[in-house]
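Shown here: the complex without one of its protein chains, the others still in place.
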Amino acid sequence: MSSGSDILQTDAPPSQPAEKLCAFKPDLLLSEDHHLCPGCGEPIAVRMMLEAIKELECSRRAVGVIGIGCYTALTGIIDTDLVQALHGRAPSVATGTKRMLPNGLVYTLQGDGDMVNEGLQEVIHSAARGENITCILLNNGVFGETGGHMTASTVVGQRTKNTIDGRDAKEHGQPILISEMLAQLSGTAYVARCGVFNASQTVHTKRILRKAFQTQLDGKGFSFVEILTMCPTGWFVPVPEGPDYLENVLGSVHKLGELKCE
Amino acid sequence: MELEIMLTGIGGQGVQLGAQVLAQAAALEGREVMYLGTYGGTMRGGNTDSTIVIADSAISTPPMVSKIGAALAMHHEFWRDIEGKLRPGASVVLNSTVFEREVDAEGVNIYQVPATEIATELGSPVSASMVLIAAYASLSGIVKLESLIQEMTQSLPSYRQQHVQLNERALRAGYQALDANLAPCWSQTEVAP
Amino acid sequence: MTQIKSRGTVNIATERCKGCELCIPVCKPEVLRMSTNRNKLGMRYPELLPGCTGCTACLLMCPDFCFEVYRYQEPILHEVDV
Partner (left out) sequence: MTRVLMEGSEAMAKAAIAAGCRFFSGYPMTPFTETLEYFGKHLPDVGGVSINAESELEAIGMAWGALATGARAATGSTGQGLALMQESLSEITRAELPLVYFNMARGQGDYYQATRGGGHGDYRNIVLAPIDVNEAVELTQLAFYLADLWRNPVQIYGDYLLAHTNETVEISTMEFPPLPPKDWAVDGSLGGTGKSRNINPIGMSKLKHEIEPEAFWRRLHVKHKEIEQAEARYEEEFLEGAEMLVVAFGTVARFVRYVVREMRSEGIAVGYIRPITLWPFPYEAISNAAQNTQKVAVLEQNGGQMIDDVRLAVLGSAPVVALGGFSSDEAGFGIGPIHGTDNIRDRIEHGLAGQEVMP
């Protein structure tokens, strides 16, 4: 449509009068620099989370308990108080933190390998206990950090390093749909699944995160947000195809929506 | 001075309660006390015994004792385990209503108290262990009767408070069953208050 | 020559860009495209053509925080070759 000469200058703020709608980074991020892969969905989800905390005016009371995964690299730039937990153990650590800090907004950030594999009992028990915390799952269906291995939420047919021809239910079993599992428990007050595969879903993700945090602020009990995130590196798909793969392959099994809202 | 006392009997005879009341009464009187109850897996009918060490300064004796200065036996069933541990000069108080065995130990002083019979006459055989500990308290002066009564009341769980009066009668009767100071365990000046 | 209206614009931190291209398809007015040049990381990066609406979709989908989004007080008109 346009030729090369039409390229606008974008290396500085505009010189004409203009309103800044959005800064490079959310206020609760210390720096834009990180080492996650191109096309990764996790920084997008973390941006939404930090914006939700800021919008709820909880910047000065939020404490994050962080699991082990690629997103752990972001702990160097997340500007809320943090406690680094072991792989899978964040919900228990968050339990102790919240009990001693009842006015804090206590959240966990975990991946599917962390939460649905290693720490499955922790999240289930914390949910069943109705612990007044918000657990956030970044679900990309692989162990991204080790290079793309199968997790308990890898969908059937999905290629991973150890299911190179696709997850075969006969050999590798079926994925765990963690949101559905947690929604059944009477201790959970809010459960929703969303994804960051396009702009409107990303905005919706923030809306869901706000509702989950509000659930905690209202003292209603355990709130849970599962965010489907891209991992083109771990999926062995071309980077630009990540969002489509997420929506159509993972999203068709881990279906989006609010599963519980009390 | 460190005095090791063992109580023995069959589960359900009140051995643990008796030991607890005796131990607590000594603590109430400012003594150093250590006590450990051991019993079989069942509530009633199994082996039950309890070790108490009462002292006038920090206790050196470990919780499982090899030698004992006094034995209170509610029943003969598990008596053999205890007999060999008696020190020369030890006081042995037997529930003579049901204790049907010879005491095979040299140089010990045996006192027969028909504890179950006394308790039954007072209303119920379950308070026999109160009779026995009070009888021992009387002959040894280890604790005062009032201390036993106070700690018995404290030690009974809320659902057994209806037994307080019966147990108090049993303690008083036991205290009368043997002459006071037959075998004093503290020096006379200490017993006085 | 024709006129294209830009209601908004972006400031792009091209040196941070890892070239994932997620911003390209989410741009509804289709005014982002990948560069032919490469940045210091060796990556192609997005370039802006006239017609930006300031919708923030690019920013929302950028994992590397490369976009800052502005809305002009008055739309800017660009003269472009058709």
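Order of writing sets the chain letters: A, B and C. Residues in each chain are counted from 1.
Note that a residue touches a chain if its C-beta (ideal position, glycine included) is under 8 Å from a C-beta of that chain, and two chains touch if they have at least 3 such contacts.
Note that the coordinates shown come from a computational prediction; the quantities given were computed from them, not determined experimentally.
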Looking at the whole complex, which visible chains does the left-out chain touch?
A, B
One chain is left out of this view; which of A:125, A:149 or A:172 touches it in the full complex?
A:125
Can you tell me which of A:9, A:31 or A:162 touches the chain that was removed from the display?
A:31
Just to verify: which one of A:22, A:52 or A:85 makes contact with the chain not shown?
A:85
List the subunit B residues touching the unshown chain?
23-24, 27, 30-36, 58-67
Mind listing the subunit A residues that contact the chain we can't see here?
27-28, 30-31, 33-35, 53-54, 58-63, 65, 73, 75-86, 89, 91-101, 104-105, 121-122, 125
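To be clear about the criterion, only the chains that are shown with their structure count from here on.
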So what shape is it, when you link every pair of chains that touch: line, ring, star, complete or other?
other
In terms of CA centres, which chain lies closest to the overall middle?
A
Please flag the chain sitting at the greatest distance from subunit B, going by CA centroids.
C
So how far apart, in whole Å, are subunit A and subunit B when each is placed at the average of its C-alpha atoms?
66
Could you work out how far the Cα centre of subunit B sits from that of subunit C, in whole Å?
91
For subunit B, which residues are shared contacts with two or more other chains?
none
Taking each residue of subunit A in turn, which ones touch at least two of the other chains?
none
Touching residues on subunit C, where the partner in the complex is subunit A
4, 6, 8-14, 16, 18-22, 24-26, 30, 43, 47-50, 52, 54-57, 59-74, 76, 78, 80-81
Within their complex, subunit A touches subunit C through residues 1-3, 5-8, 10-14, 16-25, 29, 32-34, 36-44, 47, 196, 198-199, 202-203, 230, 232, 239-240, 242-243
